[in-house]
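Missing here is one protein chain; the remaining ones are kept as they sit in the complex.
Per-chain numbering from 1; labels A, B and C assigned in written order.
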Amino acid sequence: MAERSGSGVLSAPTAPVGHAGAHSAPQGYLRRYVFSTDHKVIGLQYLLTAMFMALVGGGLAALIRVQVAWPTLAVVAPETYLSVVTMHGTIMVFFVVSLALVSGFGNFLIPLQIGARDMAYPLLNALSYWTIVPGCLLMLLAFFVEGGAAAAGWTAYPPLSALAEAVPGSGLGQTLWLLAMALFIASFTMGGLNYITTILNCRAKGMTLMRMPLSVWMFFVSAILGVLAFPPLTAAALMLLGDRHLGTSFFLPGGLVFGEEVLAHEGGTPLLFQHLFWFLGHPEVYVIVLPAVGIAFDVIAAHARRPPFGYRISVWATLLIAFLSMIVWGHHMYVSGMNPLVGEYFSIATVSITAPFSVLGINLIASLWRAKIRFTTAMVFALGIISVIGTGGLGGLYLGTSTSDIYFHDSYFVVGHFHLMIGVVTLMGTFAACYHWFPKMFGRLMDERLGKLHFWLTYVPMMAVFVLMHYQGLSGMLRRYYDHSMYAFQAEGIRLARTISYFAFAAIAGQLLFLVNFGWSALRGRRASENPWEATSMEWNTASPAPHGNFEADPVARRGPYDYAPPGSRQDFAPQWTA
Amino acid sequence: MSSSPAAPAAAPGRGLPVLLALAFVACALLIVLGVWTHGRMPTLASRHGASIDAVIRYLLVATGILFLLGHGVLAFFVLRYAGAGERGSPHASARTEWRWALVPVLVMCVLAEGGVLIVGLPAFRQLYVDTPADPWVVEVVGKQFEWLVHYPGADGMFGESRAELVSDARNPLGLDRKDPNVKDDVWTRGQLRLPVGRPVVIRLRALDVIHSFTVPEFRVKQDLIPGFLGRTQFEPTRAGKYEIACAELCGLGHYRMRGFIEVQEQSEVDEWLSDQDPAF
Amino acid sequence: MDGLSPTRSERAAQTLLFAFLATVVMLFAGFTSAWLIRRTGSDWGRLALPRLAYLNTAVLLLSSLTLELARRDRRARGRLFLPLTLLLALLFLAGQVGLWRALSHGGAFVTSTPQGAFLFLLSAVHALHLLGGIATLAWLLHRRAAPRLAAVYWHFLGLAWLYVLGLLHLA
Partner (left out) sequence: MKPILLTLPFLALLTSHTVPTGPAAAAPRGDEVGIVRGKAAFQGEAPRRRKVDMGSDPACHQLHADEPLRDESILVDDKGGLANVFVYVSKGIEGKFTPPTEPAVLDQKGCCYAPHVLGMQVGQKLVIRNSDPVTHNVHSFAKKNKAFNQSQQSGSKDLEHVFDKEEVLMQVKCDIHGWMSTYVGVVEHPFFAVTKADGSFEIPKLPPGEYTLTAKHEALGTQKTTVTVAAGGTVETSFSFAEQ
């Protein structure tokens, strides 16, 4: 694959010239592609790993949809069904969405968008990727051990997750789950530390904090949230491992009866685990969703040919969201017997998050005012994100209020809500990023027709699936049920199950289209110039695909990242690196 | 900047923007209408449930309006500003940006924060603050994959139960036969009888893992945490048969953990209780 | 770390260290909140720490002192302080293992009492972070470089151990 000019991820890099201490580009296939420390290669590796795990997660989703819609077929036994549900949740939240968006595009974009040669610590960056690979393998291995994979839900509440007597999956499967999660947390923390250090110290000259693109801001805030919120989960996982294997009683109370015998535990409280888990749980969903919002801002600015509306306000709103997200975790536990007054506090705090989030929403919509919209696939996905954020975000009000949550807790309304927010918004954020920055990754353009078809096969089916789930929740249908047909009050909800499953299969089929487009365009796509979208942020200041070491000479940021439609200029955009 | 050869065709024609705008408006309308056709809640059968339904209906209306507004503006912008053309300067002054940021904050504070608090207060009071006079007291014990209902009997006192005495077939609650209060206690597997129109207080206890006692018609949901004595209170207002379901993942039989509630007149409940087998 | 001027790489290292310390603080915050809730349990009792624990703490504080001297005093005598710190650190680790064995000679002290379980878990996590510190010190010794940020990390670990002891005394 001889490359014509420049150098790139998939071609022989030329040694960058012109500054002291230039390290020579790594030689040899292994050093350059497999154990590379180039943030672009690592970003791509994360993306490909996330795609593979998405196939597994998507397969599990299809299995769940078949079982729920056609329970009489009994495609899986009840014990396997619980493992399928647990692993679908865990793989999608941690190993697909966090990986593809925060680790994949975060790694790829941050140095390019702030004008740096690479991450502050490239070796630490490579180490963080090579920690997640065994994590993925351990998580997949759990399916084949005795007792099956973990079966206590992705939330792994004890005592169900602590005792092998409670469910077969809580034997070896849950131990592997905990180890895989420990590896994920280690990798995510290493990545987060690297992002924070890079953004604070490696920005190009002239690139002040307020001249960084919003996607870099969102990666920055999401890295801080990830670094601060994961350790309590590590503490909870260590204590759970203690309860499972060392016989301690952090979460296991006295008087647990299994098989007419009382277990030798005393004094622990399962609510402690829930507090520690959700202290991570809620910031984690913002860690995942904020980068998608940032990418939407970037893509809309580039394809609507105008700067995002309220840049500074969006930055402050994101910081406020990050802070608020650390103090609202209690809304997951309204019905767990928490003191009602504490419940009332969490209601007020949770509902207050809708204020800054709707500011981001308004700014996204207002960024289209007096725009000259070019309907590329990336732009179409970004517009789709706005619609899904509106739908998903407003759904959160029902669950954030302690009184209405009594009815909706653990129903399909919750399933619909969180799938819209951390499933569809993030997936469409990843797709928008792929279509927009594909030239910078491979030097080629993805096919627009396939892309548009992919959009329609993602937006329509996924909105249908998860909005219909809201109705199932409204009619009282409960989640994580192997078969709903026994209950009279769930009959209304069951009538929608088959329609949802057909839409879900359509959505999954649509994603295969994307994989084809991604693979084919990487090798045979139309060649792209340095700045195919005529965008202004710093990453378009280098060759497509970006060479090792990113920039020929140290770039200088002479203006804001979104200088579109500058008054009195012939072109409708003024790149950040031009005077 | 030479216009790059690989830039996509500049004006793809009006097809896509119109289709996109239509999709957004159609999806918004369908979602809001769908609430009536598919989103019907089970008919209410408890007193405090009315205030919970009020909160939910209020939210449906409030978010419905915001939802339609948002998608309407989005569709309009997509149509109005598609492709190149004379637009006027898109730059907005800092003041307008702050003004437009204030709008959603105020709307959300008034609509979401205010509305939810004010409309939600009656439910909060009925569920947690009021202590019902002369309630019908029952204990429901959750264990892997069934509900054990324990009636205190005439003396109104529950017999003492200990984990060591649990035997699945004969004594699943682990009642202590030497305790005098046990004499008139009655326990059944999943048969909960409630007198209509009389407030009921249910003591909730789990023997093994976390379960969650839920009856959608009564708008009741309360977790049973092992090692804790939970409680929930409500007042059934409509006689009839209802089902208890488990809302918290508790293992293989989580989907089969069904209990039966029958709301009858007090006399019928007492008569049914009298011909049940006593505990020992 | 390529491509950054010496002053900026120093600032980058500081940022990395303080971000990592924030992670460790949040980890111990997680354990503290668990400890706050768990000590209200019915079976919570006082923990009788053997004298070895306090002796061990003194060893750790001494190692902080010698490391501080190594950081400030670059002359020949200063060369001695770094290996001395390493020695004291290994002594402390051995002391910790001795502490675990001393506590568990009666019954299994990890499972018998909740405060014992907390002591074991907190000291194990602390020891793990100590191992990271020891590896860094050994690498610095090998490179004959001056310990600057490593000293900050080491003093932080000393404080963390004092915090753990204080927590368990407040039982």
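We adopt the following convention: contacts are C-beta pairs under 8 Å (C-beta built on N, C-alpha and C of every residue); 3 or more make two chains touch, one makes a residue touch a chain.
Computed from a prediction, not measured in an experiment: that's the story for all the values here.
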Omitted chain's touching partners, listed by label: A, B
Listed residues A:Tyr46, A:Phe108, A:Phe258 or A:Phe381, member touching the removed chain: A:Phe258
Contacting the left-out chain in the complete assembly, out of B:Gly153, B:Pro172, B:Pro199 or B:Pro226: B:Pro172
Residue among A:Ala74, A:Met210, A:Val342 or A:Leu523 that touches the chain left out of view: A:Ala74
Absent-chain interface as seen on chain B, which is shown: 143-148, 167-170, 172, 188-191, 251-253, 256, 258-260, 277, 280
Absent-chain interface as seen on chain A, which is shown: 74, 77-79, 164-165, 167-168, 258-261
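By definition in this document, only the chains that are shown with their structure count from here on.
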Arrangement of touching chains [line / ring / star / complete / other]: line
Centroid spacing, where centroids are CA-atom means, of chain A and chain C in whole angstrom: 34
Multi-chain contact residues (two or more partners), chain C: none
Per-residue overlap in chain B, given as positions that touch at least 2 other chains: none
Chain A residues within the chain C interface of the complex: 19, 21-23, 116-118, 120-122, 189, 192-194, 196-198, 200-202, 227-236, 238-239, 242, 246-250, 266-269, 271-272, 275-276, 279, 549
Complex interface listing, chain A residues touching chain B: 78-79, 82, 151-153, 157, 159-160, 163, 166-168, 253-258, 260, 262, 268-271, 304, 306-307, 309-310, 312-313, 317, 335-337, 340, 344, 347-348, 351-352, 354-356, 358-359, 361-363, 365-366, 368-376, 380, 383, 386-387, 390-391, 394-395, 397-398, 400-404, 406-407, 409-411, 439, 445, 448, 452, 459-460, 463, 467-468, 470-471, 474-476, 478, 480-484, 486-490, 492, 496, 526-534, 564-565, 567, 571
Chain A partner contacts - residues on chain B that touch it in the complex: 1, 4-8, 10, 12, 16-17, 20, 23-24, 27, 31, 34-35, 38-42, 51-52, 55-56, 59, 62-63, 66-67, 70-71, 73-74, 77-78, 81-85, 87-92, 94, 97-98, 100-101, 103-105, 107-109, 112-113, 116-117, 120, 123-124, 127-128, 143-144, 163-164, 166-168, 174, 207-210, 212, 214, 216-217, 219-223, 225-228, 230, 242-243, 245-256, 258
